[in-house]
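Down below is the structure, laid out as structure tokens.
Missing here is one protein chain; the remaining ones are kept as they sit in the complex.
== chain A ==
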């Protein structure tokens, strides 16, 4: 019972945090702000899925956590490479 109350409060706080990141994505002055906010939303999603899997008393969602973290990492790396060089995948290395 106390765990469910604590998980509900945690989910509420993480949804407020996600909405604040959403504000940063909509209003961010530069592209880098938006990319950082998107990465942080991915990390918030990891926490939300972990708490939901505790809420529903199942361990079927535990693979999703690792998958979201890996996809957020790959997406952020590709976005930052696009910001830095203008293209994501090089044909031939220049350094």
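As a convention for this text, a residue touches a chain if its C-beta (ideal position, glycine included) is under 8 Å from a C-beta of that chain, and two chains touch if they have at least 3 such contacts; residues count from 1.
Definition applied: contacts and distances are computed from a predicted model.
Engineer: What protein name does the UniProt record of the undisplayed chain give, "Pyruvate dehydrogenase E1 component beta subunit", "Phenylacetate-CoA oxygenase subunit PaaI", "Monovalent cation/H+ antiporter subunit B" or "Type I-C CRISPR-associated protein Cas7/Csd2"?
Structural biologist: "Monovalent cation/H+ antiporter subunit B"
Engineer: Residue by residue, what part of chain A touches the chain that was omitted?
Structural biologist: 60, 63-64, 66-67, 70-71, 73-74, 77-78, 81, 84-85, 88-93, 95
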